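Quick one: structure below, then a few questions.
Apart from one protein chain that is not included, each protein chain of the complex appears where it belongs.
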Amino acid sequence: MISEKLPRIWYGGDYNPDQWPEETWQEDMRLFRKAGINVATLPVFSWARLQPDEDTWDFAWLDRVLDLLAKNGIFACIATSTGAVPPWLATKYPEVLRTTFDGTKRKYGHRHNACPTSPVFRRLSVQLARKLAERYASHPSLVAWHVSNEYGGRCYCGNCEKAFRAWLKKRYGTLDALNHAWWTGFWGHTFTDWDQVVLPNLLSEHTDARDQSRTAFQGITLDYYRFASESLMETFCAERDALRAITPGVKITTNLMGAYKELDYFRWAREMDIVSWDNYPALDTPVSEIAFRHDLMRGLKAGAPFMLMEQTPSQVNWQDYNGLKRPGVMRLMSLQAVARGADTVMFFQLRRSRGASEKYHSAVIDHAGHENTRVFREVAELGAEIGSLGSALLDSRVESSVGILFDWENWWAIEMSAGPSAALKYVQQAAAWHRALWEQNYGVDVVGLEDDFSRYDVIVAPVLYMVKPGVASRLEAFVSGGGTFLTTFFSGYVNESDLVTVGGYPGELRKLLGIWVEEIDALLPSARNSIQVKKPFGDLKGSYECGILCDVLHCETAEEVAVYGSDFYAGTPSVTRNKLGKGWAWYVASSAEPRFLSDLTRTLAREKGVQPVAQAPAGVEATRRKKGADSFLFLLNHGDGPARVDLGGGRQLADLATGKPVRGSVQIPAKGVLILRET
Amino acid sequence: MISEKLPRIWYGGDYNPDQWPEETWQEDMRLFRKAGINVATLPVFSWARLQPDEDTWDFAWLDRVLDLLAKNGIFACIATSTGAVPPWLATKYPEVLRTTFDGTKRKYGHRHNACPTSPVFRRLSVQLARKLAERYASHPSLVAWHVSNEYGGRCYCGNCEKAFRAWLKKRYGTLDALNHAWWTGFWGHTFTDWDQVVLPNLLSEHTDARDQSRTAFQGITLDYYRFASESLMETFCAERDALRAITPGVKITTNLMGAYKELDYFRWAREMDIVSWDNYPALDTPVSEIAFRHDLMRGLKAGAPFMLMEQTPSQVNWQDYNGLKRPGVMRLMSLQAVARGADTVMFFQLRRSRGASEKYHSAVIDHAGHENTRVFREVAELGAEIGSLGSALLDSRVESSVGILFDWENWWAIEMSAGPSAALKYVQQAAAWHRALWEQNYGVDVVGLEDDFSRYDVIVAPVLYMVKPGVASRLEAFVSGGGTFLTTFFSGYVNESDLVTVGGYPGELRKLLGIWVEEIDALLPSARNSIQVKKPFGDLKGSYECGILCDVLHCETAEEVAVYGSDFYAGTPSVTRNKLGKGWAWYVASSAEPRFLSDLTRTLAREKGVQPVAQAPAGVEATRRKKGADSFLFLLNHGDGPARVDLGGGRQLADLATGKPVRGSVQIPAKGVLILRET
Partner (left out) sequence: MISEKLPRIWYGGDYNPDQWPEETWQEDMRLFRKAGINVATLPVFSWARLQPDEDTWDFAWLDRVLDLLAKNGIFACIATSTGAVPPWLATKYPEVLRTTFDGTKRKYGHRHNACPTSPVFRRLSVQLARKLAERYASHPSLVAWHVSNEYGGRCYCGNCEKAFRAWLKKRYGTLDALNHAWWTGFWGHTFTDWDQVVLPNLLSEHTDARDQSRTAFQGITLDYYRFASESLMETFCAERDALRAITPGVKITTNLMGAYKELDYFRWAREMDIVSWDNYPALDTPVSEIAFRHDLMRGLKAGAPFMLMEQTPSQVNWQDYNGLKRPGVMRLMSLQAVARGADTVMFFQLRRSRGASEKYHSAVIDHAGHENTRVFREVAELGAEIGSLGSALLDSRVESSVGILFDWENWWAIEMSAGPSAALKYVQQAAAWHRALWEQNYGVDVVGLEDDFSRYDVIVAPVLYMVKPGVASRLEAFVSGGGTFLTTFFSGYVNESDLVTVGGYPGELRKLLGIWVEEIDALLPSARNSIQVKKPFGDLKGSYECGILCDVLHCETAEEVAVYGSDFYAGTPSVTRNKLGKGWAWYVASSAEPRFLSDLTRTLAREKGVQPVAQAPAGVEATRRKKGADSFLFLLNHGDGPARVDLGGGRQLADLATGKPVRGSVQIPAKGVLILRET
């Protein structure tokens, strides 16, 4: 449970009372209560109000807000307000401003504007966090800490350059080790002094302002990405430590952003008490991808419940076309988050801004200022419904037998690989495998490289390009113990420094997979090959389209399951499986069409006795959350018409909100959701 | 009349004799006379020739040119030559060079290269203007002053930053007022000292080098746009004042550029004696848009005749594909300018350049150097024709009963609004309504916010997003007095600081329109909704396509004229009208197809008794200019075949050039033009 003070699904969101006159606050309270809101996140961007200059502090207004919230029974997720520095700070200490990828020192503006290695920023941000903790440690409203906001971006300033050199010294010890890891002999970049190292940006190893992942030295850029993610994380940790010292029992989080490339969230999650994230799909984001992002966020802490920290009640403002969420969709997406592991449903924001860049981002209380809007009504209805769920779901966990391996450093390395194909995108590949499982309603987790593989029956590792130390042997152990493992083309190529493992691809995975990949062909976007299944294998049969890359390979100990249908490597293996101990390791040598992914994953699941959560028609998402003996079935109908779901046999279930018994089959209206207690 | 010295349509253009040896000048005179040219604009870019260093002046060559022009009966629109600074000035005083949007200090080059707030530039440009005025005040050739050239661009240097802070202090008085206007509480940008304010560019509040209108704080950028337009205008005013002090009777202008976004031309026009502009449509610019730009330029000074300062005789060089003007088209476009209010027809340029970036821009005298070219022949024929028109048209005014409201600050604000749709472009919307009226040959003016609304029967205000102080009440007075007013979706949202008017859209226009807009939906480019007319209203009936944005609204005092055809808001109002006093205020809640605009404007015009200038077939443009009792009808056939126009009843008209009577109907050849005296 996030906080014993608020033992139920949290419902609320970002609140910026300092943008409004105090008379508005009273009206806010009335409307919050009407909407069933029980938590407000604040003050997210109020550093300048809390500390108008280095020596002056003003908490009085915040005292009044927090007291008012408390008086109205609303709890506070208190933010440290360090997501944007105030103007006075930037003017007084220009070092806090970042330098961009193209080497330009920024002036004051925007947000996410602090250099992570600036000593001044570290000192002043920690000071502010500490002041807040000291002042509100025992405030009745306080239920969690929210550090900064949506961390991101990278800085290329002189302070960061010096810090990067120190980081490298610690990582490599000697220049020989660094020169080897970065393969500096290529193009004669051998470093003979640590101070010769400069940050890899548009002034040095990068040359394309539009494709910032293009670098002449992958090793350098990869290490800088690691460093940049860690140095931002250290600013989080510094604030966290200040808070924790004063309120050791209060959970601390910062809001993440799903499949956000720049930060290694698995590494970050280790430092966070609970994961929270902001879910902002585009109008045309497939529902399956939202599910993938929830699973990714849940996976960061091995399945622990997470917080949906932000979502919009209706529309955002920063996409090109900011459509409204249709009636029912806000509820559907809120409960999808809960279905996939969230213990909170929170919005950005509670009252809509009058000015600046997010005034066209919708809010619970619209510019109209009253409750007589469609959006408010839907929010209030959902508030009542969530209230009726009580604490039953809290701390329950999503049940999964299949894991998808995901690794941020692998992502970075693949997309800066400088060949063989610009069409290869890691998240697309991972999401495609996830979607195949999601569509069939298999419980699926996203798994980090340091997680326990033995929790799963089947592990899919799309494009496991970078094999870090120990991973190959842990995967061998997983398979030997009976697990089913599947990986794809462009796997096993490099080590953690992006150095190719010579002697034959897939390198360290060669024994596990029992194959040797001799060549790797990149297809033009218009070109296709095919996967021809030799003899039916489970549901796998006939021919499937494939493209992007085609590994040309040889079976060593593996069996050939399918071959290519055309080109000079027609008839050579395109899908293989290799027996190792009690399990099987599969290799899919090209990027196949969705039908293939679906047929193959179903076949592998069935082979391992893995069942879907429910047998539901297309468009209906089903998940199960469990806590001890309690089990809850979520059925979400994403379709535009009603759907009927067979609940199986004579099972007696109950609607969680109403307690009404349900048996046989249920009809779910378009965009409708059912939460059923199974026990 | 621009000048009593030259009481006829001016015919001529830019002349750069200093690029040629003096022997060429004599040949120029012969050819100018042959072409019927009566005015030359010079010296537009000769600062370095007139003042080779700070202490040296050389006017002798210009004396000779002006004397030669005078001897040949050709007048001079004398330019101040400050459109580009000379190399010595930039080398001696680097402060005069601009700093770009990305924060880069420019080196010497190109044109439009002076920082508008540079004290050195102000001093030296005014000095040059004064010297020219002193020298040529009583030269017989002088008929007008042409200050600088095609002002534009913005500067982001330190001088501009300081000047911007001073401008803000004057505008806001206190930091509290500024913080409120800019809504700096959002993202915690509260300024506590004026010197904390930095210019809004790629180093501060902007983040997209390609879409420079994206800003985190619209209020800041909007004010900077105002400041930038004004600071450039001040450089114009400074030169103007120097000229006016010496030649108080000579009209002063600078050449504008139509729908040019960066400068608030309504504000500029107040400082100019006469508006002049450069008409450079692309090969595929619709004729209607050229008409719109003429009307916009004429509207800057409430309908006063303007100067067509530049057009190309045949082709330009700076478009991707620079096609020739087909035979007759140069005449057609010249007389279109006159038809819509121009009292001059002028070219860039008279002799084609041998070198640099405009050598492939055509001219009256081509590189061939003689008169035996199609282009010269067409120029000379038009010269003779214009000569035969005498002074009849001078100072006559275009007759219009319909006004289109246009506002530069509204334009800026809409396109930096950060939502709801990137597809919304202000000029496109305004031009679409203008086109509907133009196609039906209604006399239409483009009207500024400070103009007298009562001159019109119908006012259309496309996307009146920003409602400045007093505008709503003046519109209410216009409607109450019997006027018909129409506005569209995304209107009435914000005040002059881009702060939303809370309490319900369309804010200050709510009483006038009698509606409440609850939500605003943005459609993907592929999506469409429809406007369903409930029962026929004039020519409005059936169903029309719409898109981009769909306001979801409620009628308060308004009547529902049409509803939406689909989506969850199907059946709710899409077109409304509201009675206020003696008039009606209309609201069109989505961006409708041209047929709708046509049907609705015709219906509204008819209701107010407004008649088209002429009943002419499609492709024939008709306008009327009036002066006292004189009335002139222009008929321009843009089609590729001949067109017959019924002149109506037994009216006796006369061809203006020949005096020949015309009655009944006339046949106009393809690309042909008729100018008829109606009185």
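To keep things simple, chains are lettered A and B as they appear, and every chain counts its residues starting from 1.
Everything that follows uses one rule, which is that a contact is a pair of C-beta atoms (placed from the backbone, for glycine too) under 8 Å apart; a residue touches a chain by one contact, two chains touch by 3 or more.
These figures come from a predicted structure and were not determined experimentally.
J.: Out of B:48, B:274, B:502 or B:527, which touches the unshown chain?
T.: Among B:48, B:274, B:502 or B:527, only B:48 touches the chain that is not shown.
J.: Which residue, B:359, B:582, B:606 or B:644, contacts the hidden chain when the whole complex is considered?
T.: That would be B:359, which touches the missing chain.
J.: Among B:57, B:93, B:108 or B:516, single out the residue that touches the unshown chain.
T.: Checking each option in B:57, B:93, B:108 or B:516, the one touching the absent chain turns out to be B:108.
J.: For the chain that's not shown, point to the residue among A:125, A:231, A:417 or A:530 touching it.
T.: A:417
J.: Just name the one of B:231, B:373, B:421 or B:530 that touches the chain not displayed here.
T.: Answer from the full complex: B:373 touches the omitted chain.
J.: Of the residues in chain B, which ones touch the absent chain?
T.: 16, 18-19, 45-49, 52-53, 81, 83-88, 90-91, 104-111, 283-284, 314-318, 320-324, 326-327, 352-361, 366-369, 373-375
J.: List the residues of chain A that touch the chain left out of this view.
T.: 102-103, 182-193, 195-200, 202-207, 215-219, 417-423, 497-500, 502-505, 516, 518-519, 521-525, 552, 568
Keep in mind that, in the parts below, only the chains that are shown with their structure count from here on.
J.: Provide the C-alpha centroid distance between chain A and chain B, rounded to the nearest whole angstrom.
T.: Centre-to-centre distance between chain A and chain B: 49 Å.
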